[in-house]
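Here it is, the structure, as structure tokens.
Complex shown without one protein chain; remaining protein chains in place.
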Amino acid sequence: MDKYIFELTLKVRDYECDLQGIVNNANYQHYLEHTRHEFLSSLGVSFAGLHEQGVDPVVARIHMAFKTPLKSGDEFISKLYLRKEGIKYVFHQDIFRKEDLKLVVRASVETVCVVDGRLRESALFDQLFAPFLI
Amino acid sequence: MDKYIFELTLKVRDYECDLQGIVNNANYQHYLEHTRHEFLSSLGVSFAGLHEQGVDPVVARIHMAFKTPLKSGDEFISKLYLRKEGIKYVFHQDIFRKEDLKLVVRASVETVCVVDGRLRESALFDQLFAPFLI
Amino acid sequence: MDKYIFELTLKVRDYECDLQGIVNNANYQHYLEHTRHEFLSSLGVSFAGLHEQGVDPVVARIHMAFKTPLKSGDEFISKLYLRKEGIKYVFHQDIFRKEDLKLVVRASVETVCVVDGRLRESALFDQLFAPFLI
Partner (left out) sequence: MDKYIFELTLKVRDYECDLQGIVNNANYQHYLEHTRHEFLSSLGVSFAGLHEQGVDPVVARIHMAFKTPLKSGDEFISKLYLRKEGIKYVFHQDIFRKEDLKLVVRASVETVCVVDGRLRESALFDQLFAPFLI
């Protein structure tokens, strides 16, 4: 049974590759962020909208293991599931090369919620994410 | 009759927005580049592959007019057509907001071909692009 | 006599280079923006501070000619002067490779001021920039 609850298929853009001819590592962080925001969006929540209401989900900690580099022309599937740990929501995010489903990046991303400048439990997220927690 | 010969639909990624809450201008240049490379790709030509063969299309000059800013969540359609002017291929590229087809950016991008470090006519491009020139 | 009124020396960062092994064109737009903002900063004006006050200088139009590509390790000098044309401030911005002062990019950047969402003459900018206009 698949643990992932959301996925997004994307394609490498050439400007994301660096002089080694592979996607620059920082861009994987962009891919992961975009996947989380699209997940929120699929639940009807806009990241920009949250910010305007004074609610800012922020990343407290990120771990990334780089397994197979993506290159120009590669398509990839970015998948996630999440767990609650204390006040934090931890997103487990894996990126696979579409062609052969080889693991590209394995990441865990600990996020917390800042409301009006202060670290807070977020009733909104608790409610939104409840269906996805075991 | 539509003059455009290629189009690509994309969505703003939140990290592309800056502190003004709109897409940072430099990212439009990324969108334009990605559209040209996907156009090449649709013709069976890989930009990275060209580089490995010592053929580097480069931008000599770019003009961009910024009409309507894109925001978080916006989808947009990036369209292009091209003209040959002397040794240069000029890409005319327009970006429209998908929601209302409002013009976002109007650009012209003059490209030349560098082969083994020297400015050259490219037989490859002449052949590839012939069907799209009037 | 030198027409430039502000300059900034920077160094290429490797992640700014793409798979062609040279600085990706969109990054020159970043360099130009950063130079303008540092110029403002030298006058005691913060771009982010302006935004918080509802004043957003925006780029209406940009022209860039790419003359010599920068590579990994290159230092460069980014210079500017400005002219007022109607409601617009036009920044003339040139980037030179430090090593041999070769011209890298020649750009003109037309900016306008949006105050509370509307295009406006900006008394602030008129006052700030007066000493630099001929």
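Points worth noting:
All chains are identified by letter, namely A, B and C, in their written order; residue positions are counted from 1 within each chain.
One rule holds for everything that comes next: a contact is a pair of C-beta atoms (placed from the backbone, for glycine too) under 8 Å apart; a residue touches a chain by one contact, two chains touch by 3 or more.
Just so we're clear, the structure is a prediction, and the values are computed from it rather than from any experiment.
The set of chain B residues touching the chain not shown comprises 14-15, 17-19, 21, 24, 26, 72.
Summarising the interface, chain A meets the missing chain with residues 19-20, 24-27, 29-30, 33, 47-48, 51, 56, 58-66, 69. Interface residues of chain C with the unshown chain, by the touch rule above, are 13-15, 17, 21, 30, 33-34, 37, 41, 46-48, 71-73.
Quick note on the criterion: only the chains that are shown with their structure count from here on.
Farthest from chain C, judged by the mean position of CA atoms in each chain, is A.
Comparing the contact residues of chain B and chain C by number shows a mostly shared set, over half of all numbers used being common to the two copies. Taking the mean of the C-alpha atoms as each chain's centre, chain A and chain C sit 33 Å apart.
Centroids of chain A and chain B (each the mean of its C-alpha atoms) stand 28 Å apart. The distance from the centre of chain B to the centre of chain C, each centre being the mean of the chain's C-alpha atoms, comes to 23 Å.
For chain B, residues touching at least two other chains, in rising order: 30, 33, 47-48.
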